[in-house]
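The complex appears here without one of its protein chains, the remainder shown in place.
Take a look at chain A:
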């Protein structure tokens, strides 16, 4: 059988294109804009993921480094003493080489060259001055030791000329030669030839001799990062108020350090710093697998050196990052799908407009014998001619913007864009020649109406069912993988929800406009009646209302998502810090913090300052089960006042926490698994076979990362026999951070505003915020476009009606009011429905969207709906669209003669 291809009538194709150049250009514009957005978003997400990967690894610093600790081989000599090994530095280098050899290429390419360090334990400097500790450090890289210039003295050398010496185990301290940086030497007040008096925790003295003072050739050499205290004294590395100083060993003095210290006092570590610049998100995923394999294999694999102990937190850093990127990608896909849904609805409106404009021409063509396949082919050719270049332009712009373009979302969008006009046009042409006349009798007409109603209800039910399925999937499965695949349905839930709700309510519009018409009939103002009549005549068309309201609702969703994230970040920073500023004092120096809170509280700009003992590793017993949780022992009255000065949840009345109940200490509890809930009796073991009885009387505030927490009052705790040693100070007020700094107490200072800034500017968070705002802007633009298209589709009928009314005496200026009256219901519908619908969908989706991974809150952030902003923006957009459309139409009408309009209507 020979296939007959439809014949195209090229003059018709050209004629239609010329006549409808405006709408076709509009279609091309929409396609270009959406293709640009849909094509560039995935690459932008990829780039942001790469940035986030580099940022996370950079921030993780030490945690991202891969370390391998190599055990020392025995160095016992034939006489039971310890043998000096002159090639020790070479052995250490060999360890680094062997460790590097065990890295697979993926891991190796993402790591910087190794830095090998041999470090002693911290030895107490016993010169009678302030608390200072000394570490002996040997640093090596594949190219040797970091370069230094000896500004005084000389490099450390061997302590003996007898290279292969065996010393007795219980002999006198073995001398070790070291070099000091200028800063460290100045801090110690020593120079070449001096000894540094040190001893270990057993008070065993060591003989450390300074041979020279050096200046680093390059202080930024990565080798120094393994032991920065070799260059500069470092505070608080060995406990509160202590200063760590590093003494540099040379390859020649390293064997002596080995002899001088016990085996367990000297460790050799090869450290591979992660190289953020070499990482992408894709390579990081492979890296995570490699790291997991390395860590797993280090314990069991016989192929690896059993003396190596690999350690790194890079895998958990990447796992956290993976969760964040998956969440952000999924959130982006939700916004993108909402945007695509709105764009598709606007394209449908464009197709509808084109088809209405062409209805007469298509009908004539059909009457003159044009086949439906032929018409469909002609319209398809036109669609390809319009959407094809527009798509290419959009992709080219996406490539120019991001370096690449993704077709994942572009392809389905373009397919629909290509099919919409031919489908609408062909259906219109088919209807023109379909021999289906209106039945003569009423029952047949009723049956016909019922059939139409059933079809419509079936369509609506299908849309609602898909939307419901998407929402259920979103709640049950979350967003899953994000873009594409299984994640597409839940990711489309907000958009589908908006479409379904709008569709259902838009079906009610004719009822509403009918009611308004009834009231208008009683009005003495004819313009009200005419506007209501036009509105009632056009309200059965749901597409304009659905397109407009969906675009605005998804826009409101985006704005709500943005506001929720921003507020969540603020709340998260409060949760993390617990106040405006927090000082974490090392637990190595108990008692030193006494009075710190009082000094901080007395500083200007500080409203509250509270000290507490925070034990992150406390264990409780509840129902014979061990429950790990953070224990906070604090003056609950003062803490309550401090919390009341923050947006964090407060504490119950202090009386509830300060009065023991049946001998049990009242406590506030918070556990993720519910193992400790208000009313539960539990115990805190303090020493073997002893414990303090506790009773949970309320919920503890979520602080930190939302860990399980138990809060008890310090006075009650003291009365129950606990020794309270404050190690944390929270302070509120604009001068809190400055006051903590000025208090002169060493410790880790966390400032809420810095935490917030850091999180806000993190690549993923800032990218999501930008996407929310861009999506909202584009959606607002689409809603204006949808409004104008919907108005344009009805314009001929509206103009004809207005012209008829003009023949009855309606004044020209009143036509604008009637036209506005026709457009008001859709405007009101969108204004009333879109903001709450967007906010509702954001509320439903906020939890499953996993925003808390970005806001770092213990629980999903509370949905924040900026009602005023959304309402104001929505109303502004609608009013501008309404006034603009009516004014533009009025200007166009003025250019046409009234008689001309009536003649068109008569055709």
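Here is the rule we use: a contact is a pair of C-beta atoms (placed from the backbone, for glycine too) under 8 Å apart; a residue touches a chain by one contact, two chains touch by 3 or more; residues count from 1.
Here is the rule we use: contacts and distances are computed from a predicted model.
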Protein name (UniProt record) of the chain left out of view, among "Serine/threonine-protein kinase RsbT", "ABC transporter ATP-binding protein", "Cytochrome c oxidase subunit 2A" or "Glycosyltransferase family 2 protein": "ABC transporter ATP-binding protein"
Omitted-chain contact residue, chosen from A:173, A:526, A:860 or A:884: A:526
Selected residue (touches chain absent from view) among A:575, A:728 or A:801: A:801
Chain not shown: contacting residue from A:536, A:569, A:684 or A:762: A:536
Touching residues (missing chain, whole complex) on chain A: 517, 521, 524, 526, 529-530, 533, 536-537, 800-801, 804-812, 897-899, 902-903, 905-906
